[in-house]
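Here it is, the structure, as structure tokens.
The other protein chains are all here in position, but one chain of the complex has been omitted.
Read from first to last, the chains carry the letters A and B; within each, the first residue is number 1.
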Amino acid sequence: MRRRIRRRYAAERRFRLLGLGAILLSAAFLAFLLVTMVSNGLGGFRQTEIRVDIDFAANTLSAASAGGEIEAAVAAAAEAQYGPGGARALSDTAWLRVERAIEDDPSILARKKALWLPAASAIDGAAKGDGDGEAEALVTRLEQDDAIRTGFNTDFLTGADATDPAAVGIWGAFKGSLLTMLVTLAIAFPVGVLSAVYLEEYAPRNRWTDMIEVSINNLAAVPSIIFGLLGLAVFLNTFHLPRSAPLVGGLTLALMTMPVIVIAGRNAIKSVPPSIRDAALGIGASKVQVVFHHVLPLALPGILTGTIIGMARALGETAPLLMIGMRAFIATPPDGITSPASVLPVQIFLWSDEVSRGFVEKTSAAIIVLLAFLLAMNGLAIFLRNKFERRW
Amino acid sequence: MNSMTDTVAATPLRNDAAAKMTAREVSVFYGAKKAVDSVSIDISQDNVTAFIGPSGCGKSTFLRTLNRMNDTIANARVEGQIVLDGEDIYAPAMDVVQLRARVGMVFQKPNPFPKSIYENVAYGPRIHGLADGRAQMDEIVERSLKRAGLWEEVKDRLQDSGTALSGGQQQRLCIARAIAVDPEVILMDEPCSALDPIATARIEELIHELRGRYAIVIVTHNMQQAARVSQRTAFFHLGSLVEYGETSEIFTNPRVERTKDYITGRYG
């Protein structure tokens, strides 16, 4: 008997450990994923620069020089300083920085000036400890000359997509995401809130209302890629809206986000006690006034929390945007909701497809930016919920 | 079977000279269920009228028909006629919002808005456009709070939340809120049932003070309260109006057996 009890207790302990193990394993997956991304991506926020002495006076450069001339001059200077192959040590877009330097201070055209220019991807990798022999040898040489440094990569935070991994930036995709989210919010929020109000406060119990409810509950469960197909068939092929524009992306994501907002909104509205409605009705407020003066303000924190969560989901969404053509190479940040744009998750997807090694750290760095953005949004939602949550 | 329980005895006081509201043959249905059965009653302008009866007898339901609060219940249906100063309140031309401004309501549980005390009172006048400018609104708020006997207690903290007050104070705030839109009739649906005895006494006192200025109808399941605050009493049972008369009459000399049984505590 005692042995039997001991065996049962052992089984009990095993079961308990199994449960704990399941949780810890899940948490470990999350931690592993985050650590992988961070350790791969942190390098993306740093940039290797090489000092190049450019004798502007010796060249025939002027303030009006075309890009090609500057590029040639920079290449020549690098070759002169670091021998053959020196030009290849610089990023394809290094000359842009020279051009900017000339714009900032035209007087350097008459002088010899040392400029720090972004290194090519291979050199960048070697400087961060991940390169081939040739690049590493060059880095060692440059280090002896004090001609190489690694600093914070402002280009990454301010630039857009490029073919050279050393020159890519996230700002273009970030801005595209912002514009897309703006369109999504501008449509999904009012439509979602008004639908929630209608269904919760006014809708008569009839077949039409049932149809609306069934639609909303089903839309919340439809795979996101289906919304992409809808966007492709309706917005692009029927209405001929511009491809890969934040407008179409935002519209598509709005249709996807709206059910989330409706469901959250209905729950928030439902939690406003009926006595508040009675009170307002009792002194002669109309039904519309009751809703807009009392119910909605009280339900707003809940609605906002739901909206932010829906928006966070839309922000991380990739598949529907691929369907509407948002996978083009866009080298400039969009300047409006109708110009071609990329968004953060699509940019991640595009970079992840690149073969060049330099893109690994950039992809991970972009993921860090996306996760930080999402974390901020969810933090805001939790803050709102804790601050304004009301127990009746 | 007692011969006294006949409906003839329950005929309301008709042709009341000071009748503010009159109801004729009013029935209320929830779906197929009849909650109020053919009630006819006159509500007098100068008196406090109490509706008493066991729970579920339809007194609250009937009260809510007087300012059409039943409209908010999806499957509720009202038959018969209710007239306020000669106007049929269920006529299509009657605007329910204006009706409720004239016939205010105080609810069972105090339900202040989760806003400041000032805003609670000012909300009604604001939506009805009763005040031109801040000064006039201040005046209305002060007058209403004074009439509700709350001014002295809250005058220094008008910006505090209305929900931070005690239960009795909240209920007086709700009365002030109802008064602020300058109604003609005030309906009170068991206004003291959620309050302690001291707060209850304060409210009853207040009802005395308000009498005459407003026609007041109060639903209560507390017979002592009905006896204390009202001049007229109507006894409801199983959806019908059993007996209606002077409060003193009803409590000392009821004409219907059912009324007597209820008042003497045999059921309810």
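Here is the rule we go by: a residue touches a chain if its C-beta (ideal position, glycine included) is under 8 Å from a C-beta of that chain, and two chains touch if they have at least 3 such contacts.
One rule holds in what follows: contacts and distances are computed from a predicted model.
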| item | value |
| --- | --- |
| Hidden chain of the complex, named as in its UniProt record, picked from "Phosphate transport system permease protein", "Response regulator", "Cytochrome c oxidase cbb3-type subunit 4" or "6-deoxyerythronolide-B synthase" | "Phosphate transport system permease protein" |
| Touch criterion as defined above, residue of A:Gln81, A:Thr150, A:Ser286 or A:Ser356 at the omitted chain | A:Ser286 |
| Which of A:Ala57, A:Ala114, A:Ala137 or A:Ala233 contacts the chain that the document leaves out | A:Ala233 |
| Residue of A:Gly86, A:Pro345 or A:Gly358 touching the missing chain in the full complex | A:Pro345 |
| Residue, one of A:Pro106, A:Pro223, A:Pro274 or A:Gly336, that touches the chain absent here | A:Pro223 |
| Residue of A:Ala101, A:Leu142, A:Leu298 or A:Val360 in touch with the missing chain, whole complex considered | A:Val360 |
| Contact footprint on chain A, counting only the chain that is left out | 8-9, 11-12, 15-16, 18-23, 25-27, 29-30, 33, 36-37, 40, 190-192, 194-195, 197-199, 202-203, 211-212, 215-219, 221-227, 229-230, 232-234, 237, 255, 258-259, 262, 286-288, 312, 315-319, 322-323, 327, 345-346, 348-349, 352, 360, 363-364, 367, 370-371, 374, 378 |
| Touch list for chain B against the chain that is not drawn | 95, 97-98, 101, 127-129 |
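We adopt the following convention: only the chains that are shown with their structure count from here on.
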| item | value |
| --- | --- |
| Centroid spacing, where centroids are CA-atom means, of chain A and chain B in whole angstrom | 59 |
| List of chain A residues in touch with chain B within their complex | 204-205, 273, 275-286, 289, 293-294, 298, 390 |
| Sites on chain B touched by chain A in the complex | 67, 69, 72, 74, 97-101, 104-107, 109, 111-114, 123-124, 127-128, 174, 177-178, 180-181 |
